[in-house]
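The other protein chains are all here in position, but one chain of the complex has been omitted.
Read from first to last, the chains carry the letters A and B; within each, the first residue is number 1.
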Amino acid sequence: MKKVLMGNHAAALAAKLARVQVAVGYPITPQTQAYEMLAEMKAKGEFPGEFIAAESEHSVMAAILGAATAGARTFTATSSQGLAYMHELLHWVAGSRLPAVMVDVNRALAAPWNLWTDQSDSLSQRDTGWMQFYCSTNQEVLDTVLMSYKIAERVMLPAMVVLDGFTLSHSYEPVDVPEQSEVDAFLPPYKPEVVLDYKNPVGFGALVGPKEYLRLRRRMAADMAEAESVIEEVGREFGAAFGRRYGQLDAYRCADARTILVTSGAVGSTARAAVDALREQGLKAGNLRMRSFRPFPAKALREFVRPGMRLAVVDRNYSPGAGGIWAQEIKAALYPRSRASVHGYVAGLGGGDITVELLQEVWKRVDSANASVPVAETWVEDAR
Amino acid sequence: MKTSIPVEERMSAGHLACQGCGATMSMRYALKGLGEKTVFVIPACCWTVLAGPAPKSALDLPVLHSPFASAAATATGVKAGLTARGDRETTVVAWAGDGGTFDIGLQALSGAADRNEDIIYVCYDNEAYMNTGVQRSGGTPEGAWTMSTPGKAGSARPKKDLDAIVLAHHPAYFATATPAYAEDMTRKFAKARTIKGFRFLRILSPCPPGWKTDPKDSAKVSRLAVQTGLFRLYEVENGRMRLNMPVANRKPVGEYLRLQGRFKGLSAEAEAAIQASVDKIWNEGKS
Partner (left out) sequence: MPLLDDDARSLPRVILSTRRMSENKTGNWRTMRPVIDRHICTGCQICWKYCPEACVKLTDKVPAIDMDFCKGCGICVEECPKRCVSFVPEASV
């Protein structure tokens, strides 16, 4: 059934459709409506799971650790400082190999205070062991939450579904909301192997030595690698069930393009408009939208890239002392086998507009650049 | 065979506690009172280590190890997860030290108490960060030596009144306990198990290396804490306080303090001040 939903509501509705057993929340802009909608659905009896209104994000993720170890399917949503405050528990949940799913609404990290979209919150959690998926529409938010449970429960790693603050979280878009029976057919109940149960008194998370620790992390690496194909597989299954297919990458008009705008999140929609505009000018532009950040889709990217290709990577984030994070990771994934060049552009930090015009300019700059010149990152702002 | 506390042991020998550890005595009595249908959440504390490294455990019940600040929140989640899976009979216990309760875990504790989560929160209070080698916590009493309050005068601040903080949240059940009174402690856990809502127990838990006591004196020093009136055994239910062990002829606090090397630097004036503060509390209790 088609509904007009804001991104936050698409997220909360997806949690309900996934038959989440324990939802935990805490308010933070711009995620708050997801939390409020869960509370409202619980109050109205529409959400049969347990709902915990925690007193901080640290406790939100701790409660998820407890609930998931007890064997429940869990959900929460957060943003920015809230995600940063969870950091310790993000490692704990991933290390415990719990398939929790969380929505992060991108918002810049302080100081100074800023409320608007920026990937510095989610990308700074890149080493926690959570998978990360970036969405470009509210439909994709709903779909990705549903797919995330299936992926997470298959590889036993938690997943973060990321959407842009305000641009998606507060924007109303038409969303095709599947029937509960359709979701049930796609997503079976979560059946964990071992849970907290007095009939089987085992301990979780006790001290291990270096040898065991290394082996556990090696297994995590293997499961992350496995996730690359599981994401593709579940994306195909989702496509077969609902008619919308997803993968790690989403290429738009790239077949004959030499210079590609590489984007993530809601900028993807803008980039498509920019590509269309460039094509109308007779220019062979394309857009590659990165859907997965963890596991990093290195293999898929190497398959996509052709020699001589120029990648104009737009980063709405910045790692001080290193550069735009997507650009870094793409360079690392392509080195040394690819003869493509990677051109980093940092734009739209703290919620600045990344417009169709700006993206066209970035594309033209990269397309006309001397590709043999080593590319430093370039900071750009909207002309308005 | 008739015994004063249940015979069944759910804490196994072979654990890694120091000799004369009050936290193991307390755990043993707690488990005797709680019984089989219990799940434990243990944040960073001595019990993290002394339960043993994986794949072994000194506790014959399910345990979830959690980060330092999160005992009450993790237990909240465990209870919700069990409930969601249809298990309404298991008792969920958060078992934390004083550092994890008075200090770093206070926010999560307050949140869980405020929500009246259906869990039992236990603070085994050995009055300092003992697992990291004796540093001051909010539970350290005035005048006690720790590695972070060196010198003769010891800790300059009075012990934080955690009981008052917890009671301000109107818990369903509140009790204090100490291992010298094993029957009392076991009874309180057995009782807490039958009550719904947020339940809290604070256990004064002797620590030979941290208190600088002889390991053989762990029951004795625990008993003296009660007999001198420094530590009151009481319960609060429905807002009504009941003193379990009214002490008719209180012993001088010096008998408790002098067993412990951590109070070695205490001056006569400081000891008199402690005596006066104990007298004041008990005299208030009379009126």
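We adopt the following convention: contacts are C-beta pairs under 8 Å (C-beta built on N, C-alpha and C of every residue); 3 or more make two chains touch, one makes a residue touch a chain.
The shown structure was predicted, so the numbers you read here are calculated from the model rather than taken from an experiment.
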Per the touch definition above, residue among B:Glu36, B:Asp114, B:Glu142 or B:Asp217 touching the missing chain: B:Asp217
Listed residues B:His15, B:Arg85 or B:Arg199, member touching the removed chain: B:His15
Contact with the hidden chain (one of A:Ala39, A:Ala53, A:Val202 or A:Ala298): A:Val202
Interface with the unshown chain - residue positions in chain A: 96-97, 156, 194, 202-204, 206, 208, 212, 214-216, 218-223, 226
Touch list for chain B against the chain that is not drawn: 1, 3-5, 7, 9, 11-17, 19-22, 24-25, 28, 51-52, 54-58, 60, 63, 179, 182, 208, 214-220
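Just so we're on the same page, only the chains that are shown with their structure count from here on.
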Touching residues (chain side chain A, partner chain B) in the complex: 21-22, 24, 49-50, 52-56, 58-60, 62-72, 74, 88-89, 92, 195-198, 200-209, 212
Contact set on chain B toward chain A in their complex: 36-39, 41, 48-49, 51-57, 59-67, 69-70, 72-85, 87, 90, 107-108, 110-111, 114-115
